[in-house]
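Shown here: the complex without one of its protein chains, the others still in place.
Each chain gets a letter, A, B, C, D and E, in the order it is written, and its residues are counted from 1.
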Amino acid sequence: MFKDDNKLFELMKEKLYSAVICDIMDEYGVRDNTMSLDIRPLDSQKTLVGRAFTVFAVEIHEKPKEPYKLVIESVDNLRPGEVLVATTNGLDKVGFWGELLSHGALNRGARGAIIDGSIRDAWKLTDMDFPIFMKGFNPLDSKGRIEVLDYQIPIKCGGIVVKPGEIVFGDIDGIAVIPQEIEEEVIKKALEKVEGENRVREEIIDGMSMKEVFSKYGIL
Amino acid sequence: MFKDDNKLFELMKEKLYSAVICDIMDEYGVRDNTMSLDIRPLDSQKTLVGRAFTVFAVEIHEKPKEPYKLVIESVDNLRPGEVLVATTNGLDKVGFWGELLSHGALNRGARGAIIDGSIRDAWKLTDMDFPIFMKGFNPLDSKGRIEVLDYQIPIKCGGIVVKPGEIVFGDIDGIAVIPQEIEEEVIKKALEKVEGENRVREEIIDGMSMKEVFSKYGIL
Amino acid sequence: MFKDDNKLFELMKEKLYSAVICDIMDEYGVRDNTMSLDIRPLDSQKTLVGRAFTVFAVEIHEKPKEPYKLVIESVDNLRPGEVLVATTNGLDKVGFWGELLSHGALNRGARGAIIDGSIRDAWKLTDMDFPIFMKGFNPLDSKGRIEVLDYQIPIKCGGIVVKPGEIVFGDIDGIAVIPQEIEEEVIKKALEKVEGENRVREEIIDGMSMKEVFSKYGIL
Amino acid sequence: MFKDDNKLFELMKEKLYSAVICDIMDEYGVRDNTMSLDIRPLDSQKTLVGRAFTVFAVEIHEKPKEPYKLVIESVDNLRPGEVLVATTNGLDKVGFWGELLSHGALNRGARGAIIDGSIRDAWKLTDMDFPIFMKGFNPLDSKGRIEVLDYQIPIKCGGIVVKPGEIVFGDIDGIAVIPQEIEEEVIKKALEKVEGENRVREEIIDGMSMKEVFSKYGIL
Amino acid sequence: MFKDDNKLFELMKEKLYSAVICDIMDEYGVRDNTMSLDIRPLDSQKTLVGRAFTVFAVEIHEKPKEPYKLVIESVDNLRPGEVLVATTNGLDKVGFWGELLSHGALNRGARGAIIDGSIRDAWKLTDMDFPIFMKGFNPLDSKGRIEVLDYQIPIKCGGIVVKPGEIVFGDIDGIAVIPQEIEEEVIKKALEKVEGENRVREEIIDGMSMKEVFSKYGIL
Partner (left out) sequence: MFKDDNKLFELMKEKLYSAVICDIMDEYGVRDNTMSLDIRPLDSQKTLVGRAFTVFAVEIHEKPKEPYKLVIESVDNLRPGEVLVATTNGLDKVGFWGELLSHGALNRGARGAIIDGSIRDAWKLTDMDFPIFMKGFNPLDSKGRIEVLDYQIPIKCGGIVVKPGEIVFGDIDGIAVIPQEIEEEVIKKALEKVEGENRVREEIIDGMSMKEVFSKYGIL
């Protein structure tokens, strides 16, 4: 099953962009499912698409009995086609995610990571085929500073709730999250809409006024 | 008349930079006419210069009778040499400006856009010869979320008031706005000052101390 | 003596990164000596390392008797191997640092600058071999807006106190500051740790699970 | 009809509080209809309840043709039982609402005002029987600084959308807004719940543990 | 043992204030152990002193299996002389603490509560002999919005780490936390210092200049 998803995600990565996905979600009344604009791509050329594997972490103030226990479990439980989506609950003075974890996730077939928090080892991450979205950077290790308390539960990331298994789609414009019950239709219609936009663009480039365009096509 | 302006704007784009324009405005007592530092260029290699065509938009909470009416009018009324300068009055969770509007503006001869708010379609905008400055990105469409209420009125953008017709000059350092009554002199003197700075730079590279430089040239 | 430092700094620049330095500082109980994440590199490819030469500046509201006096003195007193570390005490609507000062600092053998505030002339600074970290950009000159009150005193920069002479190390992940009493050991151990991490990375790439890696190497 | 409302509002004012209204709305799935905590009562002893009369204002940067036109119209159109609910769209450096407008509103039978912005004349307002909730204070007049653009449209106030005619209920805990389609049931059930809470409170005061209380009553 | 503490706490409440406690802690090098100024007393006339019983809560996005489980346990485990000190990890749009919990805590002999978050039922809490410090108010219930994950662990509250058992002292000036290893000496010396300040105050009221006061007493 996951193999098929990867094919679909590759198609989405090639043809779609976050804006067209949001336009279609609008038609289904899902009008506010994008993350806040302070979560940015490490490399704005890369598109990230996959199913959310959620991770919930918090700042800690004493050494845990088994440090790293659940972050290790999280990464070792990733499945092909998944994207690790983590919140640090506001702590950005720590590099929660880094190079070794990315290699571990990549080995498991994960497609990237979205961190509502900071990362480190960014200079090595830019070379990897593993798109990352995050709030910022910090060279401090997570040991004794932040701890994963749970995973695969609904979390708030970038101001919206993300549920395990939802498809996340991130590019330079930001990150859209598609509710599972409409994902099939949203993707299908988005692929169709991309074609339509190409015609509109050509008309405008050929000199049609915005008013004529809107009268004729009803989109903008 | 606008043709001439474009020649002037091309000259300014080639020779000037925002810092030298601010230095000359300082001499005229205009000491605070730069936008706030959270409005950044989409491409920091591109310089934007032109006359402000202002647009005033606000968040809405019910569907307008004629969606897009005034944003369409705004773009269709742009004239050669103008820069669309828009405020969304604090709403950055929507992509107020995007690719199709940019094509429309470019067709009208506009030279770029400054958005105190977010944009979308950024991946396509980077390839266009249409410099854009903005606060951030968001893939959500403006329909039913934000509406243009008026245009060509004084607006607040990046923390300062911009009046229709004022020359805006944006580059990697930020955006300066030149009051119309002194624009001719500011541009003339800025072109002259650029020459002087080259001499100072050479003296410093040749090893002159900052103290000697300041004694001799009175600038820094 | 400074010559030797430059050799050391070149070695550090080649082999180290801020994250590994922080990991070693953690072992010495120095757990919070990185600057806040809003101070970013102008060019994220460049690494900056050197001894802090601190500068303390504040916003002013009347013309000083001798404008620029202490900023000139600061730059003219820089010694080889030093990094100018300045705070503007919260004022970011002014370009405190710029091209001419950078040339002056470079002439004195300085290795870069960290500004808790804004810079200007960024388009020319990107071409220089002088790494700069800063909060933002603004084209306004510092004259009559901000004034250096003192230098080579402890200052707060990026949320932490930096003392004159401390080694600062900045790269894409952020900026670490090494307390002088442990600098020798930190650098030595960091150089050693870099080797160890390479082995771990290879094991992970070869498919070892995060759990096995952590059991075997005790690091992550 | 409005007379009856006033009787109902007086009953609500006497018996209810915002927390119990929210508890009942929770049962109807209306879980996020309270304003943000930066909108505070001028007098935390006063309870405000009535139907929203919404007002939409924005910062202006040139003198309007007819200053005050729509704010005057707003106040002169208030009906008994209504609460003026206004947003200034982020501008808090102006006293949007003040004493004279309050007297005008009171004359029309209005029950109070909620301002997502600042007020002035606070020293005289505290003596009036006209509860006011606001973000802050500023002595500057609204003339030439802020202008009402529309009224009786859905507006965003305190982070949530308020529609004309919805019942707003404000006390020291904050402001709840009751959607019109469930208002009758919410009020009825809230009046009932108040009785139940009294029993629980007595049990706790008599020494019952929280665990026993929750087992027995299912509320907390 | 707790009985004795209550006698001590009553003495501290009568004689001391947060500023003098901080002055003595300064002498022991504990220079940053006050909570941030956005945590304020519900009633600025009341002084709160007791041993911290810490509670760690987070926002949740799905209904927990056993709602309220750990908040109930927390309150039922409070001992005489304790102060409940809770963090909601940034969530202030919910009334985490309220009247019924306060009655429960009071029954257990607790002396008050400090909430890094919001409270509700404030109108009833002001009448109780149970001082509360908090960030703000919100009428929304905690059920399904926030959940206690643990208690009696070190937590961050008001920007500083508070450990179970530490004495917290809150009044109109803010909240000081006394590390356990120096608590005895700090309290003893603070009681002594209060006497000295009375003499200084009298001298100043009698007209002594600040310079003379400082020369003679060395304090200010």
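By our rule, a residue touches a chain if its C-beta (ideal position, glycine included) is under 8 Å from a C-beta of that chain, and two chains touch if they have at least 3 such contacts.
Values in this document were obtained by computation on a predicted structure and should not be read as measured data.
Peer 1: What are the shown chains in contact with the chain that isn't displayed?
Peer 2: The chain that is not shown is in contact with C, D, E.
Peer 1: Among C:N89, C:T126 or C:S209, which one touches the chain that has been omitted from the display?
Peer 2: C:N89
Peer 1: Quick one: which of D:K7, D:R79 or D:K143 touches the chain that's been left out?
Peer 2: D:K143
Peer 1: Which residue from D:R120, D:K156 or D:K189 sits in contact with the chain not drawn here?
Peer 2: D:R120
Peer 1: Return the single residue from E:M12, E:A57, E:V162 or E:A176 that touches the missing chain.
Peer 2: Considering the complete complex, E:A176 is the one touching the chain left out.
Peer 1: In the complete complex, the non-displayed chain touches which residues of subunit E?
Peer 2: Residues 17-19, 21-23, 26, 31-32, 34, 36-38, 44, 171-174, 176, 197, 200-201, 204-205, 207, 209-211, 213-214, 220 of subunit E touch the chain absent from view.
Peer 1: So which bits of subunit C touch the chain we can't see?
Peer 2: 58-59, 61-62, 89-90, 149, 153-156, 161
Peer 1: What residues on subunit D make contact with the chain left out of this view?
Peer 2: Interface residues of subunit D facing the absent chain: 68, 71-73, 75-76, 92-93, 95, 98-101, 103-104, 107, 118, 120-123, 135-141, 143-145.
Everything below uses one rule, namely that only the chains that are shown with their structure count from here on.
Peer 1: From subunit C, count the fewest steps through touching chains until subunit D is reached.
Peer 2: Tracing touching chains, the least step count from subunit C to subunit D comes to 2.
Peer 1: Which chains contact both subunit B and subunit D?
Peer 2: none
Peer 1: For subunit D versus subunit E, which are copies of one sequence, does the interface use mostly the same residue numbers on each side, meaning over half shared, or is it different?
Peer 2: The interface of subunit D with subunit E is built from mostly unshared positions.
Peer 1: If you tally contacting C-beta pairs, which comes out ahead, A-E or A-C? Let me know.
Peer 2: A-C
Peer 1: Centroid of subunit A to centroid of subunit C, CA atoms only: how many Å?
Peer 2: Comparing mean C-alpha positions, subunit C is 31 Å from subunit A.
Peer 1: Please compute the C-alpha centroid of subunit A, do the same for subunit E, then give the distance between them in whole Å.
Peer 2: Measuring from centre to centre gives 41 Å for this pair.
Peer 1: Go ahead and note the Å separation of the Cα centroids belonging to subunit B and subunit E.
Peer 2: Inter-chain centre distance comes to 50 Å.
Peer 1: Using the touch rule from the top of the page, what residues of subunit C touch 2 or more other chains?
Peer 2: none
Peer 1: Give the pairs of chains that touch; include all such pairs.
Peer 2: A-B, A-C, A-E, B-C, B-D, D-E
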